[in-house]
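Worksheet for the structure shown next.
Heads up, one of the protein chains got dropped from this complex, but the rest are sitting where they should.
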Amino acid sequence: MHDTVLNTDAATSQGPEVTTMGLTMYRLSTWLKSPRPYLMFIGFAIVLGFWYLAVEVWKLPRFEDMPGLTEVFGEWFNKDPIYGLSVYTPEYYTHIGISLRRIAYAFLLATGLGVPLGLFLGWSKTFREFIFPLFEVLRPIPILAWVPLAIIIFAGSESPVVFLTFLASFFATTLNTMLGVESIDESYSRAASCLGASRWQVFRHVVIPGAMPYIFTGLQISIGVAWFSLVAGEMVSGQFGLGYLINTSYMMVEYPKIIIGMITLGIVGFASSAMVRVLGDYLMQWRVRELALGD
Amino acid sequence: MSEVLDRKVVADDSAKVDSDVAGRAAPEVTKGAICIDDVVKIYDPDGAAVMAVDHCSIDIPAGEICMIVGPSGCGKTTLLNAIAGFHDITSGSIHLDGELLCGPGKPEATPGSDRIVVFQNGALFPWKTNLENIAFGPLMAGKLSKSEIYDKARSMMADAGLSGTENNYPGEVSSGLRRRVEIVRALMNDPKVLLFDEPYRALDSLTKSVMHEALLEIYYRNKVTIFFITHDLEEAIFLGHRLIIMSSRPCKPKKIVDVDIPHPRDYSVLTSSRFREIMLEAKGVVHEEAQKAFDAGEKEG
Amino acid sequence: MKQGRFIGKLFSRATLRGLFAIAVFILIWEVGARSEQWLGFRMPYLGLIPPPTDVAASWAGLIGDPSYWQSWYMSFLRVFGGFLAAMAIGIPLGLFMAVNKTFYGIYFPTFEIMRPIPPLAWVPASIIFWPTQELSIAFVTFLGAFYTIVINVLGGARSINKQYLQAAQSMGASQWDIFRRIVLPATLPSIVVGSAVGMGITWEVVVAAEMISGGGSSGGGAGGGLGFFIWSSYVGGSYEQIIVGMISIGIAGYFSSELLRQLGGFFTPWLKTR
Partner (left out) sequence: MNTYSPDTVVPGAGARVQEASEIVASNLNKTYGAGPFAKTVIKDCSFTIESNKLTVMIGPSGCGKSTLIQLIAGFESADSGQLTMNGEPIVGPGKDRLVLFQESALFPWMTTYDNIMYGPRARGEGLKEAAEQAEFLLAKVGLEAFRDKYPTQLSGGMQRRAELARAMINKPEVMILDEPFRGLDNMSKELMWEYYATLYEEDRNTNFFVTTDIDEAIFLADRLLIMTNLPTSTRTVIDIDIPRPRKIEDLVHNPRANEIKKEVMTLLHEEAMKSFSGGSKAAADFLDAYSKRAG
């Protein structure tokens, strides 16, 4: 680590003419010159081509019931969809919107409770000794095993799903935040107390920013598991939402909608974790600038 | 710079440095005298008692640069941590200017801005800019207004040749510069004592030599007591008024060497004959201890 | 000496505090669950849960019931089936991607695009595709662990200290020898970590798949499993058994992870020396 910092000194100080824009353009052009985009294209072509050929051309056994490539995309972008769902129907966005709303509630709640709890667990040994074992006892129970209990406790069909999603996020966030606090080099808090910081000031100025990278790793994991449990929750109980869409499409034998639901889930899931990452980079400028040196 | 060097022969133990040895008189330093009296520290992991510090007594007058020399892992850091207030001592006492830091009835000192540690791997907060790092102590104390603090921080940075890096994060500047920022951060609090825990260990020897001169320059401007742990004899003699060579595990003063080369010093000192004499005098003792530690296969750190 | 230390640890302050917190938790649960009976009003949420004493009683009744153990057996079978398949395919795939740049270039983007789709979203598609429900559960289970294992193996293999490879090269090692004696052991810790995480996900998926397929629509052949046990308890209205099922899965999940940890420790003896 040390060595790379020393070695890059000369490289980074080459001058101000290297702008962010220039950097992006340069990276783009080297990327285009490398074989990577073309290999990526080949990869996609293989998968999509196989899907198309297996289902719609060769009609391989077991594939015959599957919705085909052209069927799915035809439906997805159809102004007048056969099964009533495409990018032109409001119903499609209702499902996305409801899933997103549930994720937002659960994720925000889990972050709001999990981050402070994790910080305190990492910071205070006494608090950890009391609370953490309880946490450890509850954690091995898979989130999905909570489904019936959640349905019993919470009225309606909405809150059980949000609760399950919350629970999954909450464990991931809390645990990572705690690990983050524990992994802060002791000399930082020692340095702060040397400089006359009170215990509370150490918490504010050292513990919180020091754990930040871990918190954001935790939040990335947390949003992933949130989608995971949301889909399961929506499939078992709940009205609307992408998981519900997939499950009902199966029961109504509207198979192309299953694939549309899956692809949409993939896109929305990816976008939401990208958002968390961007937010993290924004809040941790010191880290971005430090890492930029290593490039 | 004068090449005439005082050839005062130095007594092995209990040699007390008078401030005249420093060449440039530094009588204005009246605070920061450390008195370590018969300190013992026993670690107790797994029930097997490990003695880290063994009946150690050291007197450091105010304003002295006192170099603690010994092989890695011999317990020097334990002593430093006890002064800083990071952990307790088993018996004995440590006073700062006659005031009890830790001792009978008070096994653990409280960390405070009168004794500031400069850490082995550097402990600048990577999430704060250099300026924010330097302003940290006074901001915590809250005695001055924010603008006063930042003004003072800027002027101290300028004095130490750090202008232009105020808004950089520590991760963005060279490691040599980082060490300098860390020392300035400590000095911002007007401490009585600076405690250095092998701060230049990870630097290569060329960068290290630069840091030594920078440290001395800062010291001449702000005289404070310096308690400096190192395993590098050249560093120790170049910087120190006095070397305290420690025996390896448990840690205990083995030999005290006065460095009667007048301050201010610069690098011509390194090739002077007096420097070489002191080097030879200390080397034998240090080598013996290092060999002991080496043979024992002690882990580093 | 060693035993003494163990007993010391057993009665250490930390353990006692933990036990105390758990006891308080159970007590609150008991009081909350029986609030209607003891306090005359029903506490919100807690009042709807069966009390721990009833759960314990119900559990005691189930211990002798072979169908309860059959559920354990079925779930374990599915978990390990899916998990071993994920290991068998995921580890070589991850290693191959790390070693072969072209393959990595072709396959990795596709892999990354598929990854955000939650495994459970595959359930209906999987049921359509596979001839039996058992196979479709196995497939979804496999998928759950697969992504995690591949990502960990790939990450581990790509972050090997370059100096290890160069040192081996400069001693005249062949490509195959470097793979066998450097890449493989250097990746082992990541494989262990990936498997542990993958195991956790596998349990999640199995439980959900059992609930969805058993409790959901198609009343097909596949029954049993702890997830199904929970769901049928819910449908049958025996709420104590839901909690028994939850605890059982917790225990089962814990022991499978512990088993992996032990195995991992056995395969990476050098990590213990730190």
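The first chain written gets the first letter, and so on, giving A, B and C; residue counts start at 1 in each chain.
Operating definition for what follows: a residue touches a chain if its C-beta (ideal position, glycine included) is under 8 Å from a C-beta of that chain, and two chains touch if they have at least 3 such contacts.
Computed from a prediction, not measured in an experiment: that's the story for all the values here.
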{"item": "Which residue of C:Val153, C:Ile182, C:Leu226 or C:Ile249 touches the chain not shown here", "value": "C:Ile182"}
{"item": "Contact partner of the left-out chain, one of B:Cys102, B:Leu177, B:Leu195 or B:Val224", "value": "B:Leu177"}
{"item": "Missing-partner contacts on chain B, residue numbers", "value": "71-72, 161, 173-174, 176-177, 201-202, 204-207, 209-210, 213-214, 231-234, 266-268, 271, 276, 279-280, 283, 286-287, 289-291, 293-294, 297-300"}
{"item": "Positions on chain C contacted by the hidden chain, ascending", "value": "161, 163-164, 166-174, 177-178, 181-182, 185-186, 188, 268-270, 273-274"}
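Quick note on the criterion: only the chains that are shown with their structure count from here on.
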{"item": "Chain closest to the middle [Cα centroid of all protein chains]", "value": "A"}
{"item": "Most widely separated chain from chain C, with each centre as the mean of CA atoms", "value": "B"}
{"item": "Rounded Å distance between chain A and chain B, as computed from the means of their C-alpha atoms", "value": "47"}
{"item": "Distance between chain centroids, defined by C-alpha means - chain B, chain C (Å)", "value": "51"}
{"item": "Approximate Å spacing (C-alpha centroids) for the pair chain A, chain C", "value": "19"}
{"item": "Where chain B touches two or more other chains, by residue", "value": "none"}
{"item": "Touch list for chain A against partner chain C, complex", "value": "35-36, 39-40, 42-44, 46-47, 62-63, 65-66, 126, 129-134, 137-138, 140-149, 151-154, 224, 227-228, 230-232, 235-236, 242-243, 246-247, 249-251, 255, 258-259, 261-263, 265-267, 269-270, 273"}
{"item": "Interfacial residue positions of chain C with respect to chain A in the complex", "value": "13-14, 17-22, 25, 45, 48-49, 102, 105-110, 113-114, 116-125, 127-131, 203-204, 207-208, 211-212, 215-217, 226-227, 230-231, 233-234, 239, 242-243, 245-247, 249-251, 253-254, 257"}
{"item": "List of chain A residues in touch with chain B within their complex", "value": "2, 5-6, 9, 12, 185, 187-188, 190-198, 201, 205-206, 209-210, 212, 284-287, 289-290, 293"}
